[in-house]
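This is the structure I have questions about; it appears just below.
All protein chains of the complex are present and in place, except for one that has been dropped.
== subunit A ==
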Amino acid sequence: MGLPPYASTGQKIWHYTFLVICGLIFFFLIAPIVTIIPLSFNAENFFTFTPGMLAFDPDAYSLKHYRDFFTNPDWQQALANSVRIAPVATLLSVTLGTLAAVGLSQSHVPFRRLIMAILISPMIVPLIISAAGMYFFYSRIGLQGTYLGVVLAHAALGIPFVIITVTATLVGFDRSLTRASANLGAGPVRTFFRVQMPLILPGVISGGLFAFITSFDEVVVVLFVGSAAQKTLPWQMFIGLREQISPTILAVATILVVISIALLTVVELLRRRSERLRGLSPA
């Protein structure tokens, strides 16, 4: 949005004021996340910049909070649990979700709207309500406080993301390809894996990433459905923030920020690839 050469002084002032306002808002968006990164290298157990840090004194920085994260059994247990829960939940939601998305994209599906509403509902219902319901119901059937219970709950929460991304990819899918494949003698299974799957794979992967992030980042449901043995990383952070706030949380947060930057990059690359494959110009 360039400024025309004939802009008046008032317009110029307004233009630059607007840019400054936008800059401040971007600062508001990013600053909190960026600030915690240097703070996590604090040599003291403080949550603010020490005079030494501001003077860039190397002694004021240390890796001790990272060391604590990697040696403290509480944090390691939490990390191990997160790593055990999220991939299994993701695998469940991606497998079932992709299958259903392929079914939903057929041209004749009875009760399409109703089915879609049911499948999307875990995303719509506030987490605290899902958590309450699952807590009540899973205690009835003996799944409360078990690994399986947490995995099932997280898989349910991840499904809407898989459905949305995969159906969106399938919208642009050229169905004459599957017909051509059938015409050349491939069965439906072979057609799916050799023709359809490679083309919708970017959508499947980004749906999977969303599902993974949902599970990896989820704390409300696991707080209720899980027991101490299923304590995940976000749960440990939640306890840390509520009870004894320790700077190790900042180290964990920094690690998670790095992971999310990596995931964001992957999703962005996948989106571009998918658009290229579908012959759409990057929008």
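Keep this in mind: a residue touches a chain if its C-beta (ideal position, glycine included) is under 8 Å from a C-beta of that chain, and two chains touch if they have at least 3 such contacts; residues count from 1.
By our rule, contacts and distances are computed from a predicted model.
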Name per UniProt, for the chain absent here [options: "VWA containing CoxE family protein", "ABC polyamine/opine transporter, inner membrane subunit", "Response regulator" or "Lipid-transfer protein"]: "ABC polyamine/opine transporter, inner membrane subunit"
Residue in contact with the excluded chain [from A:A43, A:V88, A:V204 or A:L250]: A:L250
Chain not shown: contacting residue from A:L127, A:A182 or A:V195: A:L127
Candidates A:V83, A:L177, A:M197 or A:L241 - the one touching the absent chain: A:L241
Missing-chain contacts mapped onto subunit A: 1, 11, 14, 18-19, 21-22, 25-26, 28-30, 32-33, 35-36, 39, 46-49, 92, 96-97, 99-100, 102-110, 112-113, 115-122, 124-138, 140, 152-153, 155-156, 159, 161, 164-165, 167-168, 170-171, 175-176, 210, 213, 216-217, 219-220, 224, 234, 237-238, 241-242, 245, 249-250, 253, 256-257, 260-261, 263-264, 267
